[in-house]
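To start, the structure under review is shown below, and the notes come after it.
As you look at this complex, bear in mind that one protein chain is not there, while each of the others sits in place.
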Amino acid sequence: MKFERYGKGIARGMALTFKHLFRRPITVQYPEEKLAVSRRIRGHELVWSPERCTGCATCARACPQGNIEIVTHAQGNKYVVDKFEVDIGRCMFCGLCVEACPYAALAMGTSYERARRRRQQLVLGKEDLTMSEAMRPSAYARPEFEAALPKQSLLVYWDREEGGQKLKRLPLSKKRGRGA
Amino acid sequence: MTLLEHLRLWLAMTLPGWAAYVIPALVGIVVMLGFVLTMVIVLIWYERRLLGRFQIRLGPNRLGPEGIFQPLATALKVLLKEDIVPSKGDRIVHWLAPVVVFVPILLIFAVVPLWQGAVLADLNVGIFYVVAISSVSVVGVYMAGWGSNNKYALIAALRTVAQMVSYELPVVLSILGVVLMVGSLSMTAIVEAQSIPFILVQPLGFIIFFLGAVAEMNRCPFDLLEADSEIVAGYHIEYSGMKFAMFYLGEYGHALAYSCIIATLFLGGWQGPLLPPVVWFLVKIMAIFFIIVWMRSTLPRLRVDQLMAFAWKALLPMAIINLFAVAAEVLWLPQTLPWLPVAVNFAIAGVLIVLWSRLFSLGGGRVEV
Partner (left out) sequence: MALKTEPIVLNIGPQHPSTHGVFRMKVTLDGEVVVDVEPVIGYLHRGIEKLAEGRTYTQNIPLTDRLDYLASMTNNLAYVLAVEKLAGIKVPERAEYLRVIMAEMMRISSHLMAVGFFLNDLGAMMTPVLYMWREREKIIDLFEMVCGQRLTYNYMRTGGVSQDIPEEFLPALKRFVAEMPGYIDEYDQLLAENEILLARTKGVGVLSRELAINIAASGPVLRASGVEFDIRRADPYSIYDRFDFDVPAGEAGDCYDRYRVRIQEMKQSVRILGQAIARLPGGEVCAEVPQLLRPPAGEVYGRIEAPKGELGFYLVSDNSIAPYRFHIRPPELINLTALKDMVVGWKVADLIIIFGSLDVCLGEIDR
């Protein structure tokens, strides 16, 4: 194999690398800056609405792994849900339970920061799963929640203002280097 | 007369002879060690930030403003790590290898002139001393590979020995070209003789020396002895803790040493128009290191037989021809036209590069098994 191009290919490659010195780096300094995630994100939790749930357990039947545990007792002609437990340590967040629910009582969550120190803390019961200010539902298979969530920040629009999706820079916290 | 010799003469007026000899030596050693270790830390920071910018990301920027304490954190980390010695390896060889690799690199700095007269020992065989000392680290690398009792380390060590020994020859021959023009081996004399920087007068010599130096330093594109993707860190695969720190510092120390030597031999050392000479020296070192990091971030690495072919079939003949050309110029060209050798050498360099690219084939192919 001959060195036919007299080093010209190497020079072109190095010119390209040099050009990148003048481009803005695409690093996002987490946790001071956070990207706005998709409105349909399948976050690491489920959000349950006790008013709409009837205890039919269609979600538990749809789960490929059997993560959802539901215990009910009958009261009149309705079911009262005693226990609705999801083990998010085993869950793969596929969203099949959300798609299966006939009463739109279950939605995926929006949080992805659910690391805990003990495995038992990953088993979420009825009170942890209820929809509230802290547990906001995402719009996956639930288009009614889409309007309340911010638009996703896309890398394609990185340094342009199109579509109003320029990366939102949150103010940096004072404790730099130790996370917010 | 270096500055230290001035100091010795001044002290000899008041102190006994042996004290007047020892104190300047200690002062010089402390200053030189301080320079080396500080510059190594600056180079570690510079390389990591620069690699980050080439790769459209920020480098380390969490510890201290713009990450300047990151090398310090790295140093603390390696100091606190447990020192693991392989049980079946050769203990003495394993323990001695980092020392044999690191100390010669420190010794090179004894003859590097920071500015006019600021050199630890102005040997009149300065550049010869540098060449001799830098070839001692090869033994250290091989000891590291052998003492680790690890096949990856052994493969790496054997490759390294072959690489470092082969690239000594073109490096020495291109240095000889510079020495012929200057007429002296002393580093200070070489800098003072450069009215035109030798990079212009001997472009081919510069290219050969630069590529040979990058190969001696085991940096990309010749870094196959610590090829992260093949033999997983090569010869220092079994080292942790302070011994690994010595290899790591040794790599950057090597880079600093060769940058200083290139600045001295080819770029004119401390000479420059407006700024103080030390600043010019630092600027030149940083510029050369920038090119080295730039090459590291862009180029893939060569295979071992291609590397050896490059040294023996391309660099060595070009270095010999360069030496003959320089010798002929020194003998026959008139001294009054300093720009004439520039033109002649550029022409020779162009012709040789074109000719070699046509004729030269890189390495072997498949071996019949």
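For clarity, chains are labelled A and B in written order, and residue numbers in each chain start from 1.
Convention: contacts are C-beta pairs under 8 Å (C-beta built on N, C-alpha and C of every residue); 3 or more make two chains touch, one makes a residue touch a chain.
All figures in this text were calculated on a predicted structure; none of them were measured in a lab.
Sort through B:W45, B:Y152, B:Y248 or B:W270 and give me the one touching the missing partner chain.
Of these options, the touching residue for the absent chain is B:Y152.
One chain isn't shown here. Among A:I68, A:V81, A:M108 or A:L129, which residue touches it?
A:M108
Thinking of the whole complex, not just what is shown, which of B:Q202, B:S297, B:N322 or B:N345 touches the missing chain?
Result: among the candidates, B:S297 touches the missing chain.
What does the interface between subunit A and the hidden chain look like in terms of residue numbers?
The missing chain touches subunit A at positions 1, 3-5, 7-10, 12-13, 15-17, 20, 26, 37-42, 62-64, 92-96, 99-100, 108, 138, 140-141, 146, 151-152, 154-157, 162-163, 165.
On subunit B, where is the contact patch with the chain that was removed from view?
Residue positions of subunit B that touch the missing chain: 51, 54-57, 151-152, 155, 159, 220-221, 223-224, 227-232, 296-306, 362-363, 365-369.
Please note the rule applied: only the chains that are shown with their structure count from here on.
Give the list of subunit B residues in touch with subunit A in this complex.
Going by the criterion above, the answer is residues 52-58, 62-63, 294-295, 297-299, 314, 353-354, 356-363.
Give every residue of subunit A touching subunit B within the complex, in rising order.
Interface residues on subunit A, with respect to subunit B: 1-7, 10, 13-14, 16-18, 20-21, 23-27, 29, 176-177.
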